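As you look at this complex, bear in mind that one protein chain is not there, while each of the others sits in place.
Showing subunit A:
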């Protein structure tokens, strides 16, 4: 027996007391970081990620310059104290490289890079604490940081992790903790709630197509909930800025979207 903790008990509760379709407590903080054009601290439960965005600014190296659009440059650092095993993960670490690649491919079709030819946008992801869903938190934080930096996006990208446990293939678990990630086949999906389009599907293990359908449905719903939270956070931030400076550029747009729920 590998673990003496039940992932989903007979009462329908997960090991941390949540029901399958409940997300962990989340916090979106858009307070600026020194020097960055936009930044966001996102936590899902005990997982905490800080993303700082610089740019769009003039491309530094000629090699990376693209004449028709801006280049996205992503770097991920993982704090050594963020995981239980305190393993140092350098830039060359395979897992780190994977996250870099996935953030890039998630945002390339979403950021309107064509508006900024011959420039670059730098995205620095700092993983501060890990308890499952690092990729999901990194993507959500990147969305918010880009928004805070005023980079135009087609839509807010919301990422969520879902898994299926052997005792309940019909009700996928959302927003997995490390404990759950270790025991269930899981999928991280990034959705654009407005269009319902997916910009990322990352499978950590093989998941059967029938099961996958069920997951997608729930993940779509979770995306809507998340995007609402994001809009609130952005709105609150903009409102604060507006109050402070007497002006807000995108307030109207977001107020329109988020308003219905107020």
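Rule of thumb we're sticking to: a contact is a pair of C-beta atoms (placed from the backbone, for glycine too) under 8 Å apart; a residue touches a chain by one contact, two chains touch by 3 or more; residues count from 1.
Here is the rule we use: contacts and distances are computed from a predicted model.
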Listed names "General vesicular transport factor p115", "Ribosomal RNA-processing protein 44", "Ras-related protein Rab-2A" or "Multifunctional methyltransferase subunit trm112", with the criterion being the UniProt name of the chain not displayed: "Ribosomal RNA-processing protein 44"
Contact with the hidden chain (one of A:22, A:75, A:93 or A:155): A:22
Interface residues of subunit A (partner: the chain not displayed): 1-2, 4, 9-11, 13, 15-18, 20-26, 45-46, 84-86, 129, 131, 164-167, 169, 171, 174, 177, 179, 184-185, 205-211, 217-218, 221-222, 224-225, 229
